[in-house]
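A protein chain is absent from this complex, but the other protein chains hold their places.
As written, the chains take the letters A and B, and residue 1 is the first residue of each chain.
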Amino acid sequence: MNQQMQKKPDWGLSYGELVWREFFKSRLNAACLIFIVFLFAVAVLAPFLANDKPFVIRIDGRLHFPIFANLSASDYSVFLAAIVGLTQLRLIRRNRRKIEPSIRSDVLWRQVTISIAVILIGTVSAFIFVPRRLDATDYKSMIVSGKASGAIFAPVPYGYGRTDLKSREQPPNREHWLGTDDVGSDVLCRLIHGSRISLSVGFVAVGISSVIGIIIGAILGYFGGGVDFAGMRIVEIMMAVPTFFLIITIVAFFPRSLLNIMIIIGITSWTEDARFIRAEFFRLRRQDFVRAAVSLGLPLRSILFRHMLPNGIAPVLVNATFGIAGAIFIESALSFLGFGVAPPTPSWGQMLSLGVSTTGRFLWWLTLFPGLAIFFTVLTYNLVGEGLRDAIDPRLRKAE
Amino acid sequence: MTTYIVRRLLLMIPTLLGITIMVFAISRIAPGDPVSLSMGPGGQLDAARAADVRKARMALYGLDKPVPVQYAKWLGRVVRLDFGDSIKHHRPVINIIKERLPITLTLNIIAFVLIYAISLPLGVLAAVKHKKLFDRASSVVLFMLWSLPSMWVGQMLIGYFCGPTFKSWFPPAGLSSNYAEQLAFFPWLTDRLWHLVLPVFCLTYSGFAYLTKQVRAGMLDNLRADYVRTARAKGLSNWVVVFRHAFRNSVIPVITIVATLLPAMLGGSVIIESIFSVPGMGLLAFEAVTTRDYNVVMAVATIGGVLNLIGLLLGDIAYAVVDPRISFESAE
Partner (left out) sequence: MNSRSGLVTFLVFLLLTAMIVLQILSMVQSDRLYERLNRLLDIQKGGVATKSAEEKKETSSLPGEEYPGDEGDWLIWSLGAEPATLMGITTLSSMYTRYIVSGNIFESLLEYDPDSLTLRLLLAESYNVAPDGLEISFRIRSDAHFSDGHPVTADDIIFTYQTIVNPGVDAASLANYYKDVDKVVKISEREVKFLMKRIYFKSLELTGGMEILPEHIYKFSNPEEFNKRISGPVGSGPYIFEKWDVGREIVLRRNENYWGHKPKIKKLVYRIITNDTAAIQSLRAGQIDFMRPLPDQYAELSKNEEFTRGIRCLSYWHPAVGYFWIGWNQDRPFFKDRRVRLAMTYLVDREMIRKHLLRNPEAKVPTGTFYIYGRQGDPNIQPWPYDPQKAKQLLDEAGWVDHDGDGIRDKDGVPFKFSYMISSGVSLHEQIAKLVKDEAAKVGIEVNLDPYEWSIFSQRLLDRQFDAVNLAWGGAVEEDPYQIWHSSQIGNRGSNYVGFKNAEADALIEEARRTLDENKRNELYHRFHRILHEEQPYTFVYTRPEQRFLDKRFENAIVHKLGVNTLEWYVPRDRQKYK
């Protein structure tokens, strides 16, 4: 008995695994995925990579841990999200080995729902309970003047909001590896913290737009007829309104914050997803397994989301990656025009706007590095999306 | 076919109403109004009079009535094609738009034509040389072009090619040089085109990738189809097979993209227009939103909406006309 249990059960390859393998056949796709993982690592670990406070410092004989003491609510929620994400990935691997395919997708949905719930609850509690601390002590001068000793600083020992007018607009040098911006803040530090802004905008905005798009598309696609007719008018309205101006107008209504911008981008870009899901559901509606589910009397929620959706989600996933790239673009455009996050929050788009000074003097380090950052991020997401689409496509065609 | 078109045109009306209501509501709910703008710092008004002046001014522009009433009045005027006066410019909105729209349209149409002129052959070539170096290299290059932020490219172009820093090949701003008015038609046209080169370039490069991908994907689909194999087996030359047979069929989805590309361009040109100081619709709408010039905002939204919907309709019609497999019912 034990020996049988230990033998790895042979269930064949699932849909997800097939796509996974096809995706990794290309080395370019693999490289892009690695880059994205690297970006995530930078975004999660930002306060440890670039911070003007040291990890540990000895003042008057006592040890202080300034970085840890001053972690903010958003830092904690990002850590939580990262941990939950990693756990979820491990669980997926475990599912593949331990759970049989027929119930695997149910289990997966349950796990994903729990993960998202944990992240949401954790984020909200973090913002409620973690106190806001302000610590602008100049630890570096304390070391220099001898009041403190034994300090270990982060690799980039600058804070993104700290100003230093004497060193403003300096090209890359030994103190500031990528130069400084218009008030003397270190560019590398702002680039690192800016990755958080860009990635979070991408994910949250796309998350929101996907959810809205899926729900609306599912309802329209499943019911068809009059519901579809009315619904498509609404979709057409959203599509016909120039989104950029809508965004600018709405941004003026709410106070400037990252969350508002994410939500606004999300609620203006759901139309593509809705159309995809609607088209998929049209097609799936006529298939046997759906008819069977209906005749079994399963609840609507279950039919739509447990049975039909997993089969139609492929184009949405592909669109999501392009959507992330698009959201990052929109956010940089907004910041570039002056409508983005409030200063001094680091945003790649805002840094880009400083690149050509008003004299026409080309501050190349303020153009090149943020530009490259946006460029590579968007590029890798687009390539991953393309790779995903290629990986999925032949599968679909072979299935038909 | 006519019944279909008529039905779609009639359907446009509720959609347009929906758009205008939404834009109207948002612009009114958003804080700030044009009267405060003109009474702002610099207005230097005595406090005692300020309240009266503000009331009088609001009444002057009809802004003191409740929002639904304002909307009804606006709608009544629009039906007669009267978009009102711009609060900022004190001129009829129609005139302003008549000046600005051709500029944006010129910019976008030239970019459009260029995109198509380049993408179609490029996509076909990439499909024909599938998986070879040309295909893969062009694919990567196109993706890179697609991922370049336009404001970055615009600024770098101005910095490098419009001034004494590097090269002075192009003019830095505007649509015509100072002395342009004194030129005859063709030199004037050349001057105008010279000013348009960089903005058009910025609008064009990002459109390549998407369209080329579509053309390539469509061509690949068709090149693998049975009828192509038959044609080849019959002994037809490669070029005949590609152009007379595969190409025409893969053009179908490309045509429908026309409908979605144009509105995207009208919105995307805001950044280009602001960087290059081109007085087009994008800049007009942007300024109108920031100065709460309600009449202009509504006019732009309405006209933009109409153009978008017509574009969508044309796309659907073209799709149905070109592909006889599709009946008008399923084209929706």
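In the analysis below, a residue touches a chain if its C-beta (ideal position, glycine included) is under 8 Å from a C-beta of that chain, and two chains touch if they have at least 3 such contacts.
Just so it is clear, the model here is predicted, and its values are computed rather than measured.
In the full assembly, the chain not pictured is in contact with A, B, by the touch criterion defined above. Only one of B:D64, B:E99 or B:D135 touches the absent chain when the whole complex is considered: B:E99.
Residue A:P255 is the one among A:G226, A:P255 or A:P299 that touches the chain not shown. For chain B, the list of residues touching the undisplayed chain reads 31-34, 36-51, 53-54, 56-57, 88-91, 96, 99-100, 102, 105-106, 109-110, 112-113, 158, 162-164, 168, 171-179, 185, 188-189, 227, 244-245, 247-249, 251-252, 255, 274-277, 279, 290-292, 318, 321-322, 324.
Hidden from this view is one chain, which touches chain A at 131-138, 161-163, 165-166, 168, 182-183, 252, 255-256, 338-339, 342-344, 354, 356-361.
As a convention for this text, only the chains that are shown with their structure count from here on.
Separating the CA-averaged centres of chain A and chain B is a span of 29 Å.
Put simply, chain B touches chain A in their complex at residues 11, 14-15, 18-19, 22-23, 26-27, 29-32, 140, 143-144, 146-149, 151-152, 155-156, 158-160, 163, 165, 213, 263, 266-268, 270-271, 274, 285-286, 289-290, 297, 300-301, 304-305, 308-309, 312, 332.
Within the complex formed with chain B, the residues of chain A that make contact are 28, 232-234, 236-237, 239-246, 248-250, 252-253, 325, 329, 332-333, 336-337, 349, 352-353, 355-356, 360-362, 367, 371, 374-375, 378-379, 382-383, 386.
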